[in-house]
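Every protein chain of the complex appears in place save one, which is left out.
Then we have chain A:
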Amino acid sequence: MARPGRRRDKLRWSKLYTFSCVRPAVLLDTENPPSLQGPGSPASYPSNYISTTKYNIITFLPKALFEQFRRVANIYFLLAAILSLTPVAPFSAVSMIAPLCFVVGLSMAKEALEDWRRFVQDMKVNSRKVSIHKGGGKFAYKPWQTIRVGDIVKVEKDQFFPADLLLMSSSYDDGICYVETMNLDGETNLKVKRCLEATLPLDDNTAFQDFSAIIRCEDPNPNLYSFVGNFEYDQQVFALDPSQILLRDSKLRNTSYVFGVAIFTGHDSKVMQNATSSPSKRSRIEKKMDQIIYILFTLLVLISLISSIGFAVKTKYGMPEWWYLQPLRTTNLFDPSQPALSGIFHLVTALILYGYLLPISLYVSIELVKVLQAMFINQDIQMYDEETGKPAQARTSNLNEELGQVDTILSDKTGTLTCNQMDFLKCSIAGVSYGIGSSEVEIAAAKQMASEISGAHERVSSSQNPWENNAFRTSEIELESGITCKIDKVRKSAVKGFIFEDNRLMEGNWSKEASADVILLFFRILALCHTAIPEANEETGSFNYESESPDEGAFLVAAREFGFEFCKRTQSSVFVRERHSSSHPIEREFKVLNILEFNSKRKRMSVIVRDESDQILLLCKGADSIIFDKLSKNGRIYEEETCKHLCEYGEAGLRTLALAYRKLEESEYSAWNTEFLKVKTTIGPERDALLENMADLMERDLILVGATAVEDKLQKGVAQCIDKLAQAGLKIWVLTGDKMETAINIGFACSLLRQGMKQICISTTTADQNISLQITNASQMIKLEKDPHAAFALIIDGKTLSYALEEDMRYAFLNLAVDCASVICCRVSPKQKAMVTRLVKEGTGKTTLAIGDGANDVGMIQEADIGVGISGVEGMQAVMASDFSIAQFRFLERLLVVHGHWCYKRIAQMICYFFYKNIAFGLTLFYFEAYTGFSGQSVYDDWYMLLFNVILTSLPVISLGVFEQDVSSEVCLQFPALYQQGPKNLFFDWYRILGWMANGIYSSLAIFFLSINIFYNQAFRAGGQTADMIALTMSHFTWIQHLFVWGSVATWYLFLLGYGITSPLYSRNAYKILIEALAPAPSTGSVNPLDHHVIQEIKYYGKDVEDRHMWTRERSKARQETKIGFSARVDAKIRQLKGKLQKKYSSMGVLQSA
């Protein structure tokens, strides 16, 4: 391991860490070992081979068949096919069995293909290489799947752990390592793991030559945060706990390598134990489609009954006279002496005969169409992310149309809305705010205002998409608040993590500022108060930092840019290269005495350092609320100013931290430290509390230095996307594991919150009663609100949420949440995310969409009607659990507003059309029965019927389902309100479905009786032969094909020619009439055109080109009334300005009149 970072591996972090590491190894009492199973033989453990496929070669056929016949319609067709082998059947057996085989075969082929893909993916994982001990102290790279329990594995930096491992040793001397568990729980903070003292010496390949030990541990289970086991080595038994366990699919970070022993492999590993098969989701339309199928079933049974009663009557009274049927030599099927029995047999026949009412190819056609639709989604270049090279992906194709009906979006924050990349933007030092750069929110707001002001004083242009408008990019605009903000054309981002701009601090100019000493201190806090490790970057000669959180990294980069370059960390010291003004840099050493590290409960972190002048300092950074509580009396000089700045930063959507310090006397420190060390070595459950108390003792009487503002960069286009989605009438909830402040900041940044919105914060004060009271009060408040523009935002934290989600309160909570324009839930656990999603889904009964990127979002993604995974970042778990994956949040707009809208309409119309055509077709069979004495004779030829359903009439409908566009994608995006046609379900409500059905009945009547009359008794061909049954058939339905796809007509005639019966000359006459019979199209001259009709018309007449003004005005109005999003924010601002203006005028008027 001759790596440059080797030296830092000598660090003994455990000495410094307070909370996470130091925990003396517990020597177990060997007499009384916990009852744990000993190791079994290696053969009894599963291999590390994992398989996520649904089927294997043997099980495929039975399982897949079973899946297919779970569909009611398919069972019906199966029964029909079986019965077709008996004389009851009206058709030949093959014409019943062939389409069923075709349809089921096609679906199964699709299943097989999907499963094959999964298999290939599994294989990729299984064959990843990892270094495994192969005996004699030698390691070799082998595929993951070869790992067996007990194998020693060496994992290198940034590799995933191939199985659940017991950490033996790491490249650090004290055997710690950093693990990123983002794939497991979505937390981006690195976790520290530490090996047992006993295995520390095993830090070299050769050390494992004769290594042997026994591990006894619990059975495989899905609990990620617990582990019970012990480790027998050198005749000693050590207890194991979760901090020694490296879980599969987490990643080794900031550590060169670790050695570990595989303890759970393959499906035994915790992550696999956690894997729940994602629930199969069905779209609303499909569920409704089932209901329609039931309706058709009822219709089927009804007409079958009518027909068999008719048959029984005819058989009883008519049949004995029909000598040509030889009524005396008949079977049960046509026995005039037993009409009832014959009637029952006939019922079966009729059920099969009229089966054409049910579209057998519907399911398979829908599946086919959806796959093609999904292909179009995958192929959409406008949802392709150039940076990561990832296109959008429809992972399941059965929810395409559901995309067009979404009502509520539940979004994760980190990684979804934000990039989780922090940029140091502003700071406030000694009560002075530095940093003239603007946050994205400010820039956007300024641009918007600029376009407002210039766009005449009318509202008209307010809808202009501010981001499209280049005219004001570089203009200087005075914002209402009085802040002058310069909008740069391109924000400088030469240094990653640092977009700060202010000459007062840069280039060493800070030393000329009034409070230079405070500034110096501020920079030192930035450079010292962290747990990062520098890594020399040979290209630039500077350092990169490996930090636990991106905030910290941003601080260090900022410190570096300010001239305080953190360059080295040793066991006890931090070295900082300080460059005051332009002088030569001086390397200063700061002895780190203690680190009181960050955790979410403390919300702060401190280091205690001794500088070169032996002064002991406690440097602290933390959430402003916490720090302000701990200030000393004379430490509050800048409090007021800083507070104001913090407010401004927060409003600008920035993440803020306050910095403070405390000077310590030698004696005070040593007294504290002895006590602290004592506490550190105690064992027992009270240790954590004691440690915290000790930390509290130290972290008090602080002196405020300033505050930092870091921009958690929103992902590209998030604000615009949210704006558009809000205009499309979608509600957006943010569910984040982050703390409330951050969540609120982001809420501001992406315009879910704005100044002037009434924030309803619901938080716990332990009592259950209180929360329900808070909810009722808030609901009351909303009800009493008179101002139509008043907007409410609900902010609730995880702890409160756990009460609010309880049975008795959840609906009150939901009602409140639905009334609010924005809902932000912070500090929620993955499980709560899923619960909230379920609450919204079940409580409102509307379609929910969950979007997230991390493993912590998996629950919510699986629970929601549609789960969308962000595939931009590393973790793929969310993507794996999702139904759709996109690379960036902003693609959601196109996915929903364009593809969702299209798919919804396509599928809805396609299904309606299927039912229409089958009703039209099936009923003609019924009418014909009346002419055959209800004998069950079909009017059409078997093969024609077979092909009718499966091929002839499917193709046009499928092409409708794949290609139909009511309006182009641009129009969809310009008129987000068109999206509401989906959630309102305008195209698949019962009214419309029944309309289609009625149309089907009407068509069947028209077709049948016109045909009958036209062909009744007339000389049919030039030769004078009369028409027979098949001639009748032939003319039927050609018009359907004519109406839709000419290609299908060609097929039809080819088919007929192939069938070789007659010339198609006459069908022309028939179809023209029939088209005409149906011509009075439903929408012509209707008084209530739907929106898309009007827009189509506008487009058609080129009005949009002629009348720009009207077009933009309508575009602006086409927004759903929304209270969130950028546009709403601008509207609110404009209202405010107008209000002010009015007041001014009126007061002037008063003056004048006086």
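Note that in this section contacts are C-beta pairs under 8 Å (C-beta built on N, C-alpha and C of every residue); 3 or more make two chains touch, one makes a residue touch a chain; residues count from 1.
Methods note: contacts and distances are computed from a predicted model.
K.L.:
Among "Large ribosomal subunit protein uL13m", "Ciliary neurotrophic factor receptor subunit alpha", "Proteasome subunit beta" or "ALA-interacting subunit", find the name that the UniProt record gives to the complex chain excluded from display.
P.N.:
"ALA-interacting subunit"
K.L.:
With the missing chain put back, one of A:S802, A:N815 or A:Q937 would touch it. Which one?
P.N.:
Only one listed residue reaches the unshown chain, and that is A:Q937.
K.L.:
Per the definition of touch given earlier, which of A:A80, A:M108 or A:V125 contacts the omitted chain?
P.N.:
The single option touching the absent chain is A:V125.
K.L.:
Of the listed residues A:Q209, A:Q291, A:Q379 or A:N509, which contacts the missing chain in the full complex?
P.N.:
Missing-chain contact among the listed residues: A:Q379.
K.L.:
Name every residue on chain A in touch with the hidden partner chain.
P.N.:
With respect to the unshown chain, the touching residues of chain A are 50, 52, 90, 118, 121-122, 124-125, 160, 183, 249, 271-272, 274-275, 278, 318, 321-326, 329-331, 333-334, 376, 378-382, 384, 389-391, 393, 459, 788, 874-877, 880-881, 902, 928, 931-933, 935-937, 939, 963, 965, 968-969, 977, 980, 1010, 1012-1029, 1031-1032, 1060-1061, 1069, 1072-1073, 1076-1077, 1079-1081, 1083-1085, 1087-1091, 1094-1101, 1103, 1110, 1113-1114, 1117-1121, 1131.
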